[in-house]
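To start, the structure itself, in structure tokens.
A single protein chain has been omitted; all remaining protein chains appear in their positions.
To keep things simple, chains are lettered A and B as they appear, and every chain counts its residues starting from 1.
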């Protein structure tokens, strides 16, 4: 029987990306007690970074939302790798969105909705998370955003 | 019988702000096990952002401390909304202070004392937290600081 979360993913037209190898001496996620800590996720498609640059300069808000969607799917792909069945994710606990923002471009934080919407579409109320948006100077690979996530798992 | 923490709040002359609605598809806090994760809190009074700008440019260190005080009170207001009685907060575990800083203005990090003092005045030793200060490029709504907090609750 296909999992409920997988059905929701399919109904929303989402496809989970491959989880690449870490770029250094670390791992994609660590489980401790019922918490799953996910390493920083960048917006990638088919293994390649999408929408490099700063939001409000090289990247529009609409593109940034799509970037956030991709990074959120990467969070879920990493969770699946860790716990095998996405139904075993009980709650999206906390999401920190680091946004590479052109100086003074405050609309940049809207892009995080692209990530939050994925979590709520797929997990419903269990997908509603604590959230924080921070505008940063630079991100790895010149990514326009990076997500940090903590999940509760069975 | 009024809670002990409420008495400390009153004795210190603090008033908890209203907890506004989230600005997007997320929630103000998530509880998982004995941890309460609080969404990013900005310095607000009567629902309006106070002290917008960068610390060391539009905002002085003294104003920044007051901003940190307001954001800390917002953390406590959010915790109260989540667990009803502030006596059920057992520990302020971790506070990350994101500070919007004018380039090169290193005194900006002093402003976080304004938050730490609230927690210790209200909770005593249980209010002593792990802390981290980070100087960032931009924050939502052009806020001068934002607090991220994790609390232990009953």
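Note that a residue touches a chain if its C-beta (ideal position, glycine included) is under 8 Å from a C-beta of that chain, and two chains touch if they have at least 3 such contacts.
Note that the structure is predicted; figures quoted are calculated from it, not measured.
Summarising the interface, chain A meets the missing chain with residues 22, 24-30, 32-33, 37-40, 98, 134, 136-142, 146, 148.
As for the chain not pictured, it touches chain B at residues 33-35, 91, 93-96, 101, 103-106, 108-110, 112-113, 116-117, 119-120, 128-137, 150, 152.
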